[in-house]
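Only one protein chain is missing; all other protein chains are in place.
Take a look at subunit A:
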Amino acid sequence: MDIEQNQAELIDNFVKQASAQKGTALGSVILEATSHPSLFAFSEILALPTVAELEGTENSVYLKVLQLFAHGTWSDYKSNCSSLPQLVPDQVLKLKQLTVLTLAETNKVLPYDELMMELDVTNVRELEDFLINECMYAGIVRGKLDQLRRCFEIQFAAGRDLRPGQLGSMIQTLSNWLGTSDNLLVSIQEEIKWADTMSELDKKHRKEVEDRVEEVKKSVSVKLQTVSRLKLSSEGSKISTLNLVE
């Protein structure tokens, strides 16, 4: 996953910066982090003790902004507009990108209408430009735009920071996947066994039929000898063509 590799250095940088600062200075670090065009992961910064200290102080807005960027969407921002500081255009862009990622979590096919509503975009052209330029070229999303059905089919979307409850559901999905593949393995093995058994049966059947043909041949040839002696006088030539049967 190249996005993670690209981000790894940035994350390290910001973590170092953030752990060195406190209070208001931290606010500027957070501002920088949230506006950086290639950074989409904030949970490492959130986990720092210096950042957690911001809770409850007058700088707690910065913590809220960081949390919003880690887990929230554009609509969350709009509903809480009053308690959060004004966002810089870079941050607005990033928040919209993160919103697309969150939407990708639930559905693989996103209708244009939903996207337009979530992202506050009015026409399709703008939406497509946004998706292509900001999301696909940035590498966070890969997919196909279906204009006829007005939807966006997502094949790959980068991961966002995890909420605490998501780990449980991820484990559930993984165990389901494991279960399905185990079942598949068992059924493949059964198929292989079935194929082998059927070929065995077929061979046996073929052999049986051949044995019976041999038997009948032998009995007919014995009969032929007795019959030919009796009827040799009248139908000699015709009976000798009995070999047609064989």
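Here, contacts are C-beta pairs under 8 Å (C-beta built on N, C-alpha and C of every residue); 3 or more make two chains touch, one makes a residue touch a chain; residues count from 1.
Quick note on the criterion: contacts and distances are computed from a predicted model.
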| item | value |
| --- | --- |
| Chain not displayed: protein name in its UniProt record ("Importin subunit alpha", "COP9 signalosome complex subunit 6", "Trafficking protein particle complex subunit 6A" or "Glucosidase 2 subunit beta") | "COP9 signalosome complex subunit 6" |
| In subunit A, positions touching the absent partner | 1, 4, 7-8, 11, 41, 43-44, 47, 104-105, 108-109, 155-162, 166-168, 170-171, 173-175, 177-178, 181-182, 184-185, 188-189, 191-192, 195-196, 198-199, 202, 235, 238, 244-245 |
